[in-house]
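Worksheet for the structure shown next.
Note that one protein chain of the assembly has been removed; the remaining protein chains are unaltered in position.
This part shows chain A:
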């Protein structure tokens, strides 16, 4: 067995935190992406303008700067808003912004912008006749969305979602810079203490490759699910 100088369990805990952070931000980013994509396809030009501004800003600013802004500025910003509400309502609420929240929110906001582009393209790729058919069957708007538009859209969106997810996963490493104990942070501490960089950094790198490989399986399963009814050339028509 490799001797991790007592850092073994902490590294595993860090890996768990990385996975939690990544999955939580992915779920939030998907929700933001869906909402913003719907706004981009809506008729209101004011809302569309805001959505465009949002994705433009996110594309222009590095993840790390966004994260620092939210982490170092988030507490002050939240305090200002909460204090205002406190003085109006006469309450005494305090909301604590910790590094985990700042990390999740930043990653979700950043990758929500990229997801919205993916979803927008995928929604546009859905054949209009499918929705007309759903209406003709008497489905309500929500039912038609859930049963027809969403599943058809997902088939086009999956490759893009997969790409964004890979980038998001690697971006979680940035939270170690704002002091969150993910696996990179613990490997960094262990390296400084033991002077053995390869012993800790290489397993962490393998950890990322492992998470990628597992998610590859999940994507394959999802792809099969959403490809149902579409014969690809590979499987034979």
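Here, a residue touches a chain if its C-beta (ideal position, glycine included) is under 8 Å from a C-beta of that chain, and two chains touch if they have at least 3 such contacts; residues count from 1.
Basically, contacts and distances are computed from a predicted model.
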item	value
Name of the absent chain as recorded in UniProt (options "Arginine ABC transporter permease protein ArtM", "ATP-binding cassette domain-containing protein", "Inactive transglutaminase family protein" or "Sarcosine oxidase subunit alpha family protein")	"Arginine ABC transporter permease protein ArtM"
From A:47, A:69, A:82 or A:101, residue that would touch the chain that is not displayed	A:69
Chain A, residues in touch with the chain not shown (by the definition above)	57, 59-66, 68-69, 72-73, 76-77, 170-174, 176-177, 184, 187-188, 191, 195-198, 201-202, 204-205, 208-209, 212
